[in-house]
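Omission of a single protein chain aside, the complex is shown with its protein chains in their original locations.
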Amino acid sequence: MDLVNWEYAPAPESRAIANLKPSYRMFVDGEFVEGAGEPLKSVNPATEEVLAEVSTASSADVDRAVKAARRAHDKTWGRMPGAERAKYIFRIARMIAERARELAVLESLDNGKPIKEARDTDVPTAAAHFFYHAGWADKLDYAGYGPDPRPLGVAGQVIPWNFPLLMAAWKIAPALACGNTVVLKPAETTPLTALVLAEIIQQAELPPGVVNILPGAGDVGAELVNHAGVDKVAFTGSTEVGKIIQSALAGTGKKLTLELGGKAANIVFDDAPLDQAVEGIVNGIFFNQGHVCCAGSRLLVQESIAEELLAKLHARVATLRVGDPLDKNTDVGAINSREQLTKITELVASGEREGAERWTSPCPLPDKGFYFAPTVFANVTQSMRIAREEIFGPVLSVLTFRTPDEALAKANNTPYGLSAGVWTEKGSRILWMADRLRAGVVWANTFNRFDPTAPFGGYQESGFGREGGRAGLEAYLDV
Amino acid sequence: MGGTTELTDVTRDEASLRRFLHGLPGVDAVGLEQRSAGLATRSIKKASKLWAIDTAISMVDLTTLEGADTPGKVRSLCAKARRPDDDVPPVAAVCVYPDLVATAKEALAGSGVNIASVATAFPSGRSTLKVKLTDTEFAIESGATEVDMVIDRGAFLSGRYGQVFDEIRTIKAACGDTHLKVILETGELATYDNVRRASWLALLAGGDFIKTSTGKVSPAATLPVTNLMLQAVRDWHGVTGQHRGVKPAGGIRTTKDAIRHLVAVHEVAGAAWLTPHLFRFGASSLLNDLLMQRRTQLDGHYSGPDYFSVD
């Protein structure tokens, strides 16, 4: 048999579409202004080059932003009829869609994620979140929290680097719909799309101070959540930081919602639709380089099909194209930062030391930039670090089970509880498992699905509060 | 599944066959369609696009299967098949009804282009085995180098797998060295689970190729169905070491569609299947679009339909 070698020619999305500027400023009280903090340099993780310089907030800036948000809440936004708020939020949704391509390219540059994911998931889902929540603004009486539920006031929001624009949308849209004003801190390594969102918010003519965006590192986040003028804190990020915030907020009466880490089990039974299960496993752990809090990082496979499934999985993972995030054919992009790459590398080394069997895709990797080849560990046991700790990278740990009870016990044997996957053609088993899995989202015969109408959030140390759906409004209402 | 010996066991009797086919993993429709849609977003540009176009041309079974077919029409098609365009090598085959095979044979003499004939009471497959056999033998005697048979969908849908299996076996025996493509008519099988079962049934019975459709039923070839059939030949190879082929037919009209199918071949079955020996397009209007896009790639500007012969 002649083996042909069909190389796909590079198909890069044009970088110019991002309208990258040499410097970005923070957005306070309706204006883009210089922050007094030490400016940060946002780096393209695919090339390690500096993309732009971004001003950061000092504690005085945080104070100014919170006060602006307070004024906006008290004078305009909090008093505005819901129907009027709705129209502003609809405008934002539409303008995100109009600038979708620009936002997608910028997101890919700043974050390292494949352009096809930024284009097909991050940006459209961000627009959808604004669109969905816009409709709630004048219908809160029907949300089940009693008549005329009131906003909380000023929301301080801190978001992670894995879905920079989408997380901003998840936070800002419900806050605005419920009548709150916002001070949001994007992640230190990925501030750019949030600042373009600020531009959109400005163009949509939201009253000054309704949304304020303050780039900066963890210290700015700490200033923000601890600011006495903040009524509500929403944080998405690591469990470690979530605990610090919860502790810091003790006794303050500030309402808090946390969306934290996970170590989700993706459970495959012997009667699963195998080819789709393989796709679900791949999507579960390699989507967004595995930088997903709800990633299916533990594959629990029924022992009777483990060998067959693993062979199929290796073959499939080997077809993943790792490389230039802007190439439209790239499946797995760059790891967001050197720091994260170091963490992944360290945990993978621990897996090898502890005796798990490592398989890594033979795919070629670019010479520069932060990359990690998709990796699958077999013969993993529950006690290994790679089975217990969140790796937040393209690394899958495979464990086996014999019975549904054992699968359930292993799946639930973690302090986390954000998501889980179940693969079986047997309907009653799906419902039995879904009922017993201690996780906020259970994907059956699918994985990593998100929708603004579907509440998302964790059990236990994966956090509390929900985002999306009717349930998600509670986080931003005084109820 | 663990090797060819076990596969002989599964065809021992109707009950074993049924157990085997019903024991194949289920297909989740949404997951399959999502994967297919994902593959369809591949962006194939420049040299890789030109290569794909040339490869797709070499895989075309240029087809005419109309009641109105005449020797003149077939001769015209054969001329196109021999030399699709200046400097373009021939397509894989011409596909006609059995009574026009002789005409095609004459027109294609010395070209290396295969002559495929539909048979077995195409397109419905509704006749006796005797008639189907005669149909097949007539096609082969007239010079067909490839036979595209249809399965008895009625028998398949009523669960008479043994009957379908035996029919394919019998036709395959009549074919001898003649290449046998087994048309599943996936549009009538309705579910992906059925497509998977019918694919395995055809492979077990000795089909060299599994083919999606007759072109007379809608939907004909769709990306998810091709994807699923590619999984079947990939898995067949995993079990037996044998390479079998896939032919989507009907509904593939554009270069974009064809390239999407090739991406699926590449990423689902593997690069080994990127050859006319193992992958074909059953099509007619597709060829001109491939030629037009090819010219666009080479000339650097868009071409138009008037620059390609309508045959």
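Points worth noting:
Going in written order, the chains are labelled A and B, and every chain counts its residues from 1.
The criterion applied here is as follows: contacts are C-beta pairs under 8 Å (C-beta built on N, C-alpha and C of every residue); 3 or more make two chains touch, one makes a residue touch a chain.
Just so it is clear, contacts and distances are computed from a predicted model.
Choosing from "Aldehyde dehydrogenase family protein", "Phosphoribosylformylglycinamidine synthase subunit PurQ", "RNA polymerase sigma factor" or "Outer membrane lipoprotein carrier protein LolA", the protein name stored in UniProt for the chain missing from the display reads "Aldehyde dehydrogenase family protein". Shown as candidates are A:Trp170, A:Phe269 or A:Phe456; the residue that touches the absent chain is A:Phe456.
Annotation: of A:Glu13, A:Glu188, A:Asp327 or A:Glu474, A:Glu474 touches the absent chain (contact as defined above).
Although one chain is not shown, part of subunit B still touches it, namely residues 28-31, 33, 190-192.
Think of the hidden chain as still there; on subunit A it touches residues 128, 144, 146, 239, 242-244, 246-247, 249-251, 253, 258, 260, 415, 430, 434-435, 438-446, 449, 451, 453-457, 459-464, 466, 469-471, 474, 479.
Everything below uses one rule, namely that only the chains that are shown with their structure count from here on.
Taking each chain's centre as the average of its CA atoms, subunit A and subunit B sit 43 Å apart.
Subunit A contributes residues 1-11, 116, 120, 271-276, 279-280, 311, 319, 328-329, 425, 445-446 to its touches with subunit B in the complex. For subunit B in complex with subunit A, the residues that touch the partner chain are 25-28, 30-32, 34-35, 41-49, 51-52, 55, 231, 238, 243, 262, 266-267, 271-272, 274-275.
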